[in-house]
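Every protein chain but one is kept in place in this view of the complex.
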Amino acid sequence: MSDRKKVGVFCSGGDAPGMNAALRSIVRRGIAQGLNIVAIHRGYKGILDEAFEKMIPRSVGNIIQTGGTVIKTARCERFYKEEGVRQAAEILKSYEFDGLIAIGGDGTFRGLLELQKVWDGQIIGIPGTIDNDIYGTDYTIGFDTAIDTAIQALDRIRDTADSHERVFIVEVMGRHSGFIALKVGIGSGAEEILIPEDEPIDLKAVAKRIKDARDRGKTSLIIIVAEGVSKPDIFTFCKKLTTQPGLEFSTHISILGHLQRGGSPSAVDRWNATRMGAYAVDCILGGDSGIMVGEQNLKLVKVPLKDTQKKKSIDRYAHSLIRDLAI
Amino acid sequence: MSDRKKVGVFCSGGDAPGMNAALRSIVRRGIAQGLNIVAIHRGYKGILDEAFEKMIPRSVGNIIQTGGTVIKTARCERFYKEEGVRQAAEILKSYEFDGLIAIGGDGTFRGLLELQKVWDGQIIGIPGTIDNDIYGTDYTIGFDTAIDTAIQALDRIRDTADSHERVFIVEVMGRHSGFIALKVGIGSGAEEILIPEDEPIDLKAVAKRIKDARDRGKTSLIIIVAEGVSKPDIFTFCKKLTTQPGLEFSTHISILGHLQRGGSPSAVDRWNATRMGAYAVDCILGGDSGIMVGEQNLKLVKVPLKDTQKKKSIDRYAHSLIRDLAI
Amino acid sequence: MSDRKKVGVFCSGGDAPGMNAALRSIVRRGIAQGLNIVAIHRGYKGILDEAFEKMIPRSVGNIIQTGGTVIKTARCERFYKEEGVRQAAEILKSYEFDGLIAIGGDGTFRGLLELQKVWDGQIIGIPGTIDNDIYGTDYTIGFDTAIDTAIQALDRIRDTADSHERVFIVEVMGRHSGFIALKVGIGSGAEEILIPEDEPIDLKAVAKRIKDARDRGKTSLIIIVAEGVSKPDIFTFCKKLTTQPGLEFSTHISILGHLQRGGSPSAVDRWNATRMGAYAVDCILGGDSGIMVGEQNLKLVKVPLKDTQKKKSIDRYAHSLIRDLAI
Partner (left out) sequence: MSDRKKVGVFCSGGDAPGMNAALRSIVRRGIAQGLNIVAIHRGYKGILDEAFEKMIPRSVGNIIQTGGTVIKTARCERFYKEEGVRQAAEILKSYEFDGLIAIGGDGTFRGLLELQKVWDGQIIGIPGTIDNDIYGTDYTIGFDTAIDTAIQALDRIRDTADSHERVFIVEVMGRHSGFIALKVGIGSGAEEILIPEDEPIDLKAVAKRIKDARDRGKTSLIIIVAEGVSKPDIFTFCKKLTTQPGLEFSTHISILGHLQRGGSPSAVDRWNATRMGAYAVDCILGGDSGIMVGEQNLKLVKVPLKDTQKKKSIDRYAHSLIRDLAI
């Protein structure tokens, strides 16, 4: 009946602060520009469950400042199989969706690439993950808040490390990349930063540097370890590190864990989520498909979805500074 | 040479936010009122090591807002033995100390009681511990900040629990008491709060209530567990809880750990630390000894040091509300 | 039809962090204990406008951590007149309310006292105001958060004051009382704290102390001024203070203003709001009326509503410390 394009929006993968700001922007920009916006609850699962909700401007009132995602997110086993993807396409057709905007990480985008093979609606991705490991964009929604949260936790841990003159080993998120570890490590003035990109790590050398630092008079030290490094778990890893022959030292362990994920989004996350959400709407209006909205050089850009599966590199210059900063 | 009383001040046990505010108050009030204030570094260890530093008003500039303790704290094996205590008394005599003000918890106060037997200087304790488990005072320095820190972490975890519709088990500090767990649990709207005071805990009943809540439509739940309950460790405990026959459920675990300890002190911690520090000085001037400065009914009071070793009770009314609040 | 008592709940006067936590507690405790809870939107105005909403447990989901009040608050000119009060009573009768729980400050309680003359339902007050100026309770909902917010702002201002070696005059809330000014002043390490209780203030003496402090080598100073002191406005007041003959100095002015009012409630505000809300329900169930729920000595108590109109005193001991702490 209506001439308005019907566009579904969903979040998928781990939640990230700023997802709600992006949703708000998509809904309001979309409606203001003549789209019919439908929220899909619980990611890909919500397509299969037909968990659709028509959005009005008030649906997204008072959420810009909230963490998590009001339209929920979930893992969806069914969608990992060809049969699930085809079923999703059928449902999208029967509900007459013209386009989809998905907020998530590289797993989410892999799903979009699969869907694209069997559904001819417009498909737009928005990078939403605290891990910042998406190729093609300088920025992903949630990373900035996660780093701030982790650094505030590290500042607290530093208080205790200093007061008791202790060595702390702190595990931060990052199974496959060191973006969080590196930025948290530099920002908290950590003495060591161990990241997956540097595997295998020479534990003896690390233990030696810690011993040397203590000999030089450093009474408290902080070692940041990305999840991808602390294998099989942080306790076992720590034991290996602290019992290097002739280089033994005692430590305390802290696992930041899930608290890095939530919280009210930072200014940057609200700003970028808002701009990216609006720009995704503009892409729908302009007829784009098969792209991710990215930020490069502070400007919004369109990135082919398949490029997002490439490997993004960390800032090696920053990493190279650690020794000098810890003198 | 000088008529001024010479008073040593030290921190002992775990660091707590507000210790620096107390130190600042002791130093400035003390000097302004005619005392000679000497900082002792690293607690009891600092007495034995003669790690003394004469304080001037500027020594404590710009520290009221900082966490940890600028005069450090440490465990001291030597002081646990009679020989160590006697040696400490000798050193205090030889340096002509007239009094000591110690900021710490019940372990610190046990040390003071031992010292009192062999040293006749004035001895004043100030309750400084995030655990709030000191009898005789409504308030201990650091508890308020620790609770706020934990609740901010819980708010973040709630974002993820809600977005993913999960059950989270969160371990908070409290080896012997549930003060932190209870206040954090009530303040974060947790569905369960498991505290050492209620041991042994009926895990089957807990699992049953969680199942019932999910059946009632609660999609996300948070269970707060004090350290004293999560035995032998939170992972094992969690496994036991989530595998009750017929009541299995899946969870995520978060350990708040050391980040509960540090951070810029809250308004209340700065306020009370400042008042208690000044009042401790007034007690020295008034000739008191063998007491802890406490707060009761918002008023500063003197509590016999030996009373501090009694057991303090949690707020049973608040605890009784959990079921109703989680409907 | 129902045997359940019907109880209305509303917020009135200035909003305060923790009002939502109290509302949540009233709704859930009330329903769990067999009451029928009805939210009244916009305070007394909502009674006259018949803005009633039946509450279910989910109505108050996910609000414990939010500032402001989800059921709104407003000033109501009509209720200040006898005619308005009588009309309110008529409406309450016609809707068959058995009781009212009102969260607000002394103005709110004056309204309750008027209403009590013409309506025979149960009337319970809960102290909700950031000003802390309610007699009969050690604690009012929102004060703790407001103080923390103000102190965080002061910490920031201190950074600039120190970096530029300046004198800052900071106006904080408190038209009739110095509770906020005093706690913020002590907690931020301010050099002067000017409160309404000390009016008329000897500006010459204040200027003299500032000059002396600068002569002693203090390069940066912070002066806290309660609204009730900065008359007719902070700019004029500041000019008067800084131009005392022979004692001139230059300053920067900062007005904290409304940001002291909002924000996610602190642990203490959530804790006490929750306890007080539940206790108000218990009072309704127990048949009480004409009382305010208060906290004294960490215990919940019932205070006759008319007592709340008395004058509460500030902590003179803390106030007496300022000179010594600023040496």
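We just call them A, B and C in the order they show up, numbering each chain from 1.
Methods note: a residue touches a chain if its C-beta (ideal position, glycine included) is under 8 Å from a C-beta of that chain, and two chains touch if they have at least 3 such contacts.
Nothing here was measured: the structure is a model prediction, and the numbers come from that model.
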Q: Please work out which displayed chains the absent chain touches and list them by label.
A: A, C
Q. Among A:51, A:268 or A:285, which residue is in contact with the omitted chain in the full complex?
A. A:268
Q: Sort through C:97, C:143 or C:168 and give me the one touching the missing partner chain.
A: C:168
Q | Chain not shown, touching residues in chain C | A | 11, 14-15, 17, 66-69, 72-74, 149, 152-153, 155-160, 162-165, 168, 252-263
**Q.** Hidden partner chain, residues of chain A it touches
**A.** 24-25, 28-29, 31-33, 57, 62, 64-65, 138, 144, 147-148, 150-151, 155, 158, 162, 183-184, 186-189, 264, 266-268, 270-271, 274-275, 278-279, 296-298, 300, 315, 317-318, 321, 323-327
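By our rule, only the chains that are shown with their structure count from here on.
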Q. Looking at which chains touch which, would you call it a line, ring, star, complete or other?
A. line
**Q.** Centroid distance [mean C-alpha coordinates] between chain C and chain B, Å
**A.** 28
Q: Round to the nearest whole Å and give the separation of the Cα centres of chain A and chain C.
A: 40
Q) What is the distance in Å between the mean C-alpha positions of chain A and chain B? A) 35
Q. For chain B, which residues are shared contacts with two or more other chains?
A. 155, 158, 162
